[in-house]
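Dropping a structure here in structure tokens format, bear with me for questions.
A protein chain is absent from this complex, but the other protein chains hold their places.
Lettered A, B and C in written order, each chain numbered from 1.
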């Protein structure tokens, strides 16, 4: 007999349902009795005891379904120790829910912030497992997060579509790709889509280099240029500032432009006089059915979590390292960020092929 | 023996290549000899004699390829009678190219503006056929234009992706859909994607009605609302103004916001305090491989154009009416716009199902 | 207050759920009270009183979902008047269920066979509406059935995939397309996929003509040939036989080969010695999410059915004619088949482009 709690927290992504299915099917086939408590809307459901009992049937047919059957919400880690408006101690509330339901384990699907809170609950003595979900692929301790390749597919498809239209006109096109503070999604979609210029947070750009790359293409007779720009892209100028001024500058930009691409567009237009078109796939990158890569990864991670619960092994993130599913102590990975190294093979391979990073 | 010229003009779309393949394969299989002159970048190629000879091989494998192998450019109709910077009379230049190459017919693929110029060339005595291309479906005299359903597919996919992510959060999402001055693309993608609110130019919106529709959904327990907003959407307030002031107002908006969706987003946020996310698929809607619907339509239109050339029937647009490919005299359709009727079956069906048009 | 029954019957297809959503949302927004009885597994549910009450929530999120939430089964029309194994009179049983639940109308989604039974129930005095579902597009009285274009997309995608692999090798590829006794699906997918040879039931093939078409391609330097073959394709030889012998011959083929493509493959191999590869997408053509075309069509048909129910207009199929949703008396269309005319514009357009029909 096992009693487990499930919750999905933070920005949603593909394969959340697929992963939960993996956990529940993995357990249901191997334990005598199973009780599954699904907490609604992330940690909120755990704090306020908002849950529903789930049966195997709830997990049938959801392998391919995007979103999360539990809903999700963002609950910033730094506010976890701060009481809510009614003075409720959130951490205590979560512990109470956990103990009241006599859970064997709490399985938490989420990204970096979610992981920190998961680790906090571990420190508070709860049995937790964290399953690394995010389209950003920025979780330390795992080579890959589920959601990433599904998002790569959508962003790449956007660049593909732009490609056929771009090659018919003589224009500069910017496709803005998600990825939060790291460049994984933009780098992979940029390479996969055949972008000419890729701008990511880890390699601050010099607008003059960007313009030069465009001009070089024009000079060579390529009428169009496609830029894959990370939502977190930052100019060398701003990156060189002290943190505080950096933040101020970026707030100024945020006030003036819906997103960084519109600023870069304006800058390029001013220097080249060329027509620029901006495409913002936005939240579509989090949606749709998970791709087969993610479904296999999710199923393997979920199924391994089931095994860990049967073995009563708690306090881990279940990640993938060198192709093998591994348990990684939360104490080791929580609070760390995995970003793109400017000297990584991927960046070097791209540069070798003539892709400019604006540096 | 036939000598034909081909050109693609205006904003590009899917199925241009498929259509040209239809024309050329249709002729190549039925005439003794065929010479095909492909004019580069729309009317520009015809004006300045920029063309290349094309063989059947150039049309092999392009049925599925987006964009146009000839390139395209926008050449406003109203400037056709205006000499270029070097004083060249464009219309005369086009006629000279035509006569010099001893063309039997000029096959012109394009939208409304392109059609007007095609009609002008007809009036000037050239043999022309116009094939109705546009993702906007706004060409008078044909029930359908090729490119439309391919764009519907892409816009719908964007709404689909937003749907899975929206249903996990409690937010308002705006997906901005192309379509120029008409609402066909937004209406069809909105219905196909299951949008809750659809805003199109033909039905000016009242922001209060939009907000009310959102609030009604919240009151009923639907945490999210998805709006499909046409790039040409206009408020009742502005629509009621005299043309001149209308234009002024819209220029003000264009200066302040990258596009109308960002304004609507701001308006909704101010009235509801809800989080809004804007997605702009933009030019992706013109790209990618044409969908099977468009490929069949294009092949039929192209193949019929080949027949008309063999029959020496010129001066027509080749459209589809009630499921049959028909030749429509350019004199009858040029210069007219086909827009969505607010009382059309499609709008009525959508309203019956509870979709709000903000009116 | 309205009480309606819903059932889906026959081979399943895409957009069944989308259509039912159209009916229910269309009613729910416009009548005071609504009771929806969903009969399970087609007429079987109606016969044996197997139903479940459905609420608006059951129809939320199913616009994009393939299959049918009600299940389906084939109940041959000719057995409807034959009692079941326990001596039950099926028609009486259906009438009893209908009256017991005091239904205002029975909304029946299905193909040709289903339609005949719907008409029978109408003759028996029940209020029925029939909504034309089938990937075969063979229903008389409507220009289009929902499911058709979704299936065209899948079959075309199969041909597309074969195209890239075929062009790398020198082989003959056969893609077997569904469509029952008519060639709509094969004709459209064949044109959309750029097949070189299209074999459909309405145009019996001569294997020598097929081989000649392949040889002609080889002679012209095209190393590969792609055939789109309808599952119902038939040779001239067999088509010329009297019905009874025809049936016998076809049973012999069915015993020897899994399907007609394998026979054609063998015949071509024997005559040419070329390598042939057969692809059978099979039931995938009925599955997956409905395409946007079908979703719009389904929504319009479903929403119109809702209007007819409000107007108490019964005894119709709701079809689409010349782009307009129309009610068509069941008495006029039941029992008739819509097949491809060998002289249709589509066939002529294809032939003009050099596509062989093996005739």
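Note that in this section a residue touches a chain if its C-beta (ideal position, glycine included) is under 8 Å from a C-beta of that chain, and two chains touch if they have at least 3 such contacts.
In this text the structure is predicted, and so the values were computed from the model without any measurement.
Undergrad: Taking the whole complex into account, name the chains on display that the unshown chain touches.
TA: Among the chains that are shown, those touched by the missing chain are A, C.
Undergrad: Of A:36, A:54, A:108 or A:189, which sits in contact with the chain we cannot see?
TA: Among A:36, A:54, A:108 or A:189, only A:189 touches the chain that is not shown.
Undergrad: Of the residues listed, C:160, C:196, C:231 or C:304, which one is in contact with the missing chain?
TA: In the complete complex, the chain left out is touched by residue C:160.
Undergrad: From the list A:5, A:22, A:141 or A:232, which touches the chain that is not on show?
TA: For the chain that is not drawn, the touching residue is A:22.
Undergrad: Given the full complex, what residues of subunit C touch the hidden partner chain?
TA: Spelled out for subunit C, the touching residues are 8, 12, 14, 16, 65-68, 71-73, 154, 157-158, 160-170, 173, 223, 258, 262, 277-289.
Undergrad: Tell me which stretches of subunit A touch the chain missing from the display.
TA: Counting over the whole complex, subunit A touches the hidden chain at residues 22, 25-26, 28-30, 61, 63-64, 143, 149, 152-153, 156, 160, 163, 167, 188-189, 191-194, 289, 291-293, 295-296, 299-300, 303-304, 306-307, 322-325, 345-346, 349-350, 352-354.
Quick note on the criterion: only the chains that are shown with their structure count from here on.
Undergrad: How are the chains arranged in terms of who touches whom: line, ring, star, complete or other?
TA: line
Undergrad: Find the geometric centre of each of subunit A and subunit C from their Cα atoms only, then give the gap between the two centres in Å, rounded to an integer.
TA: About 41 Å separates the centre of subunit A from that of subunit C.
Undergrad: If you average the CA atoms of subunit B and of subunit C, how far apart do the two points sit, in angstrom?
TA: The answer is 31 Å.
Undergrad: Please report how many Å separate the Cα centroid of subunit A from that of subunit B, as a whole number.
TA: Comparing mean C-alpha positions, subunit B is 35 Å from subunit A.
Undergrad: Which residues does subunit A have that touch at least 2 chains other than itself?
TA: Correct list: empty.
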